[in-house]
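The structure that follows is given in the form of structure tokens.
One protein chain is absent from this view; the other protein chains keep their places.
For clarity, chains are labelled A and B in written order, and residue numbers in each chain start from 1.
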Amino acid sequence: MILALAWKNIWRSKRRSFVVIGAIIVGVWSLIFMFAFYNSFIEAFSRNGVNHDYSHIQIHNEDYLLEPGLEFQLSDVNQMETTLDQMAEVQSWSARQIVNGMLASPKTNVGVQIYGVQPAAEGETTGLEEQLVDGTYFETIKRNPILISEKLADKLKVKVRSKVVITLQNLDREITAASFRVEGIFKSKSPRINEAGVYVRFSDLSRLTAVDGINEIAVYLNNSEQILLVKESLAASTTDLVRTYREIAPEFDMMEQQSATTKQIVTVIIMLALLFGIVNTMLMAVLERTKEIGMLRSIGMHKKSVFKMIILETCMMSIIAGPIGLILGYLTNTWLGTNGMDLSSYATALEQYGMDAIFYPSISNATYPALMMVVILTAFLGAIYPAIKAIRLNPLEAIRKL
Amino acid sequence: MNFKLAWRNIWRNKKRTWITASSIGFAVFFACVMQSMQLGSYERMIDNSVRFLTGHIGVHQVDYWEEKILDNSFPETAISDMNLTDESIIMSVPRISSFALASYGDKTKGALITGVDLALESEFSYLENKLQSGVYNTEGGALIGAGLSEYLKLGVGDTLVLLSQGYHGVNAVGKYPVVGTLKFPVPDLNQSAVYLPLKSAQRFFGAEGMITSYSILLDDPDATQLIKSQVISDSDVYEAMTWKEMMPDLVQGIELDYYGGLVMVYVLYAVIGFGIFGTFLMMTKERTYEFGILNSIGMKKSRIQGMVAIEILLLTFLGVAIGLIAASPIVVYFWANPILLTGETAAAMERFGYEPIMPFALDPQVFYDQGLSILLIALFLGIYPMLAIKQLKIIKALKE
Partner (left out) sequence: MRLFLAVILIMAGFGLYAQDATEIIRKADEKMQGKSNRGTMTMQIVRPKWTREITMKTWSKGTEYSLVLITAPARDKGTGTLKRDRELWSWQPSIDRVIKMPPSMMMQSWMGSDFTNDDLVNQSSIVVDYTHKLGGDTTIAGYDTWKITLYPKEEAAVVWGMLEMYITKEDYYQLLTKFYDEDEYLVNTMTMSDIKEVGDRTIPTRMEMIPAENPEQKTVIIYGDFEFDIDLQERFFSVQNLKTIR
């Protein structure tokens, strides 16, 4: 009965209802979009971090953390490699020898971090090959090929096939040097690697360092949700330190925390704005209907029912509007999620954070019902004051206005 | 005449007036608070970086910024030739910095040596607040980053050996007792910073009387450009740079974030616009009868429009004023007492080198911009009642 009354009320004043419904639609739609955009930001950041730099999991000697040094090698590489090969969750892994050294061209020298890798494994794990902007990937140069970043190539003023000299301190603390030829120039999605990372074949580096140990294994998983599971089982099988990318690089957590805080703030502000709009519009509606409410009261409608009617009317509008906003948001996200959002005009700023200029907004399905609940709650809260106003109306006085 | 009518109309239905005005006021209020919060975080970020790194204006030898080596330092005496009289200049500090190897026992690590005037620096960059153990003031000792102290396994009272290359390539070596450790939020700094008193650092680098930078702090960052042009008159030996020139990454990062915030503000405008539109809609509808009567007794539609337009204008001004008045104390309060964050967010921020606070900016421009924006939105939405009056049909209106 009251439900029907409330429903009718909504359609009696179409324009007013349109205002409330429209405000909710816009609010919900933009919230969904903003959430998805923040997500895409985080996602772009961690995607590049995981895909092109840290991978999901890394294994180091515990002492390597305090002081990254050639001498801190993994304890039992063979067994670890067998374990990794047998794990179904592991898509690929790359074992690296890492040593700091200097790279010299006729023009200048720069300090670099030299990664000795198995080219195929490294390519599968960090997609190094796809990031080449010039040259080839360990194919053409037979003796001592090296891949360097575009940034380093500019600094050293070298190009593909140029000769460079690596100088490093080997395990016996002797300074050794060897010439390498630039086979490829890459532009990594990781700012860290762009700055000072160079890649050579493991066999070439281990000849220079006089040791064939491994300092780091990076593990890329088929499914990032299994990360903790895999970490636990790897940690159980070794004395070395097994860490996820989040433990290695605090910026991921930082970004996510910040994004979560921002989402909360944004939601609260938009909902407050919505709340205020609802309170005002419903208050107007109540005032407008003074005589009508007086009538209802005088023919015996209970205060409680009047209160319920106003609340129901408002909530029903949110129930109509919410899904429309959600659907619009869903469609927007689906479209942008496939086509991407182009922020190329900020490409240079984004690059510094290791992000591509194209964003793919996306959102987890759980967000939709959660937001729906928030909207209904907002409508409910927004209706309370007008509803109280409605029942405070003196029925006699209200009728007198007739 | 119109104005008088409009004025009376406004106060005839006080409830409606307050509801409409408060809708507009609310919009102004939220837009102001949000923008102040956003700008506040930028201000804090800029202030931290400016105080710690560059100053609002940094004076260097012309080649220094391109190649940051001691050979591109300049004599302290050059400061007396600079024009530092502008009252917007709060204070300035001389600094000399370069890299060195820090060594203790069998451990050696690269370190960033900065020679500073400790007394000035405690005001300029609040260096003294970073003290973790030991004492701050020293004549011949060194203050070192807590991370560096941990790595080298030396504490207050131990002797640090520094080894580097000084001015014009001279041999730079020295022994310095560690008098205090400094805890920096930025890991890089924590693991490599060594502070020496200015004189002592100059002696170490063989650069007596030389500094690499002279950093100037302003109380009005907007004056940066102007003062930059005043500080040095026509010199091809020294150059003054603004913090924006020295920290382009920071500027770009802020810009990107600013536009993100702008999207948010637009959404807020849209949602609030609906609210304001709602009240105008109701007002028009409620008064259709009244307009009909006025029209039928001979009042021209254009005059009714004029009257309503003035009403809307008054309502909007009232609303904007309410919003500004409501927002001011809150912004001022949080400007003086920034919100302290807690929990995981705070921990994450701290780990990343940020203070876990949410500061507010107190900038009249924010109030002006937001007030004006909402004013324009309200006036734009005010077109609806105008159109409604234009299309008024007397017969239909009187039936209401």
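Methods note: contacts are C-beta pairs under 8 Å (C-beta built on N, C-alpha and C of every residue); 3 or more make two chains touch, one makes a residue touch a chain.
Not measured: the values here are computed from a predicted model.
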Touching the left-out chain: which of B:165, B:235 or B:252?
B:165
Using the document's definition of touch, tell me which of A:42, A:87, A:104 or A:341 contacts the absent chain.
A:104
Option from B:88, B:103, B:132 or B:328 whose C-beta touches the chain left out:
B:103
Could I get the residues of chain B that touch the absent chain, sorted low to high?
71, 101, 103, 108, 110, 161, 163, 165, 168-171, 173-175, 206
Where the unshown chain meets chain A, residue by residue:
100-102, 104-107, 109, 111, 143-144, 162-169, 173-179
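One rule holds in what follows: only the chains that are shown with their structure count from here on.
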Under the touch definition given earlier, write down the residues of chain A that touch chain B in their complex.
13, 15-16, 19-20, 22-23, 26-27, 30-31, 34, 37, 66-67, 250-251, 253-254, 256-258, 260-261, 266, 269-270, 272-274, 276-277, 280-281, 283-285, 287-288, 346, 348-350, 352-353
Note which residues of chain B are touching chain A in the complex, please.
15-16, 19-20, 22-23, 26-27, 30, 34, 151, 249, 252-253, 255-256, 263-264, 267-268, 270-272, 274-275, 277-279, 281-282, 285-286, 341, 344-345, 348-349, 351-352
